[in-house]
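The structure is given below, and queries will be raised subsequently.
All protein chains of the complex are present and in place, except for one that has been dropped.
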Amino acid sequence: MISIQNVSKTFGRVQAVRDVTLDIARGEFFSLLGASGSGKTTLLRMLAGFEGVTSGKIVIDGQPMQDTPPHLRPINMVFQNYAIFPHLNVRDNIAYGLRRLGTPKAEQARMVDAMLEMIALPGYGDRLATQLSGGQMQRVALARALILKPKVLLLDEPLGALDKQLREQMQLELRSLQRQLGITFVLVTHDQEEALTLSDRVAVMSNGQVIQVDTPSGLYDRPVNRQVAAFVGTMNFFDARIRAQGPDTSAEIAGLGRHPVAPSARRDGDRVLVAIRPEGFALSPQPPEGPGPRVAGRLMARQYLGGRQLLHVAVEGRAAPVAVAAVAHRGQDPWEGMEDNPVWLGWSRDAMTVLDAD
Amino acid sequence: MAATEPFHSPNRPLALYALGFTLFLYAPILFIPLFSFNSGLYARFPLQDFTLAWYAELWTRGPVFAALQNSLQVGLTVAVISTVLAVPAAKALARYRIPGKGPILGFMLLPLVVPGLIFGVALLVLVSRLGIPLSLWTVGLGHIIICLPFAISILLPRFEGANRSLEEASADLGENAWWTFWRVTFPTILPGVMASLLLTFTVSFDEFIIAFFLSGTDPTLPMYIWNQLRFPQSFPSLLALSTLILVVSFGLVLASLRLARLNRDLPGRKTS
Partner (left out) sequence: MTPFDSDLRPAPAGRPSLAVGLRNRVHRSEALRGYLLLSPALAVLGVAIIAPLILLIVMSTWSMSGFDMLMTPGLGNYAIIASDPIYAALLGRSLKIAAIATAATVLLSYPVAYFVAFHVHRHKMLWLILLTLPFWTSYLMRIFAWRVVLGYEGVINSALMSLGLIEAPMQVFLYSQTAVTIALAHAWAAFAILPIYVSLEKIDKSYLEAAADLGDNAARRFWRITLPLSLPGVVAAFFLMFIPTVGDYVTAAMLGGPDGMMVGNLIQAQFGPINDWPMGAALALVMTLAVAVAGLAFLLLTRMIRR
């Protein structure tokens, strides 16, 4: 569907996008996730045609598009601040792109009405764009783009300007709309939660490069490096050294002791990072039963997060406490008032991800 | 709040000074209308009787109307041409990454500071060497030079303030550059265009120095006044004429300033 091939973009001396290659499938909800300055917006704007590529190709449906001006691309976009035309009413905003297609007036009116229905704003057609709330503008921006039946819809931080509650509601609506229409959506966001909630696949970008492309659970469970692991969710990192090789491979992990890990090309003595999610640990007041790895520690602090909590456990041989996720029970929480008491950390071998040391 | 107070407290001496300064700015100009209603032939105190005779006399002077027509003709043409030239130029300067933007803008705004005398004589030399007879057209050419900077400095902030993604949205929705301009850009800069038309008209209408060198046998209004200053008996009706010009100029400039700030705070304008 969309094939981005070795695309680079330089502004003067700044290399905003470096040799990015990505394939996005038809009907996929794809996200570009990264901090500001990571090149995600530049990449999106190159897809839309607002920025030319310095080198590389952009192919959409088999057609090379990198030299096509934006108004001839089968792509539409929802802008970060919606870019609703302030001098037109809602109806004229939605119908804006139909003029060039030569759609008859009556047909235009019918299509706009259908769109207003779809975005749940029937009867809003004659409102001025300036009288809309943020959420309404967002819907109009969607309708204005979708009425043209694009092959690809680009969304540039579309929910960033909304408050938290509205944002969550719009996330659900966006996802179901995309399912219903089957159009390829490409979303740019710096909000990892939004990317993970909405997308079929996510490309994590940093410094103009794509670091990892994976499904949300793949990113969460199998981050390729410390950067991705830290960017997506909370993560405990442990300095470690590989001991032995082959099927007996194990790691000497600071604070956790020596434990067997999955064999890899790494060799005896290599410095690595072992990453374990807060959910990867189980905390208990007594030594856990069963054969899994375990270590004794001391409960330092509780961080209540509403429904769940993070328990910070100090272990010997490691400066920072280990974060452990636990359910927060209403009323009688077993960890209430347990600060400064000895606890046991247990985890399974699968919970450990071995990454290259930075 | 206490920390900010010293900077916001009223300063009475300073306010009085500013008021006095403003009075000084207006005082000489306000004597013109004052004496235009005075029945004496000379502009001096004590005032004599109130009269509208000088305005009536003005009405009987044919050349005044001819000069007015000349000024209107030049002013309208110059306003339209300099605004039409300034719109694309301001857009390019506001929107595009262009090497040499600073020097280009500097060159275009240069006529704001270069003495009009220089442009007057330089253009006079050029048109006379080319054998072009002096006329209202040569005056208009000179006026375009000094009006263009005003038009650009009014339109530039208009383009800079406008939300650039509106035009991108239009392109994204399938409109080419031409239609994007007419459907999106033009409506957003329209107040600026009107302001530019009014202001450049006023500048041209009032301009004297360049007209002095470049006008032929048809005088503009300021040229007419200059020529009549030699005749003491014309003085009171010149005061009446000047009063009318003052009123019109003030009105046009106020309207233009009002338009220039209109719609500055529409949502959808620059937010990022």
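Things to note:
The first chain written gets the first letter, and so on, giving A and B; residue counts start at 1 in each chain.
To be clear about the criterion, a contact is a pair of C-beta atoms (placed from the backbone, for glycine too) under 8 Å apart; a residue touches a chain by one contact, two chains touch by 3 or more.
Model, not experiment: these values are computed from the prediction.
Interface note for the absent chain: among A:Pro69, A:Gly292 or A:Pro334, the touching residue is A:Pro69. One of B:Leu58, B:Val74, B:Leu141 or B:Ala240 touches the chain omitted from the figure, and that residue is B:Leu141. Contact with the omitted chain, checked across A:Ala83, A:Ala129, A:Ile183 or A:Leu355, is made by A:Ile183. Counting over the whole complex, subunit B has residues 3-4, 6-8, 10-11, 14-15, 17-18, 21-22, 24-29, 31-32, 35, 42-46, 85-86, 88-89, 91-93, 95-99, 104, 107-108, 110-119, 121-126, 129, 141-142, 144-145, 148, 152, 174, 199, 202-203, 205-209, 212-213, 222, 225-226, 229, 238-239, 242, 245-246, 249-250, 253-254, 257, 261 touching the chain that is not drawn.
Note that in this section only the chains that are shown with their structure count from here on.
Remark: subunit B residues 163, 165-166, 168-176, 179-180, 183-184, 187-188, 266-269, 271-272 touch subunit A in the complex. Partner subunit B is touched in their complex by these residues of subunit A: 48-50, 69-72, 75-77, 79-87, 96-97, 99-101, 129-130, 144-145, 148.
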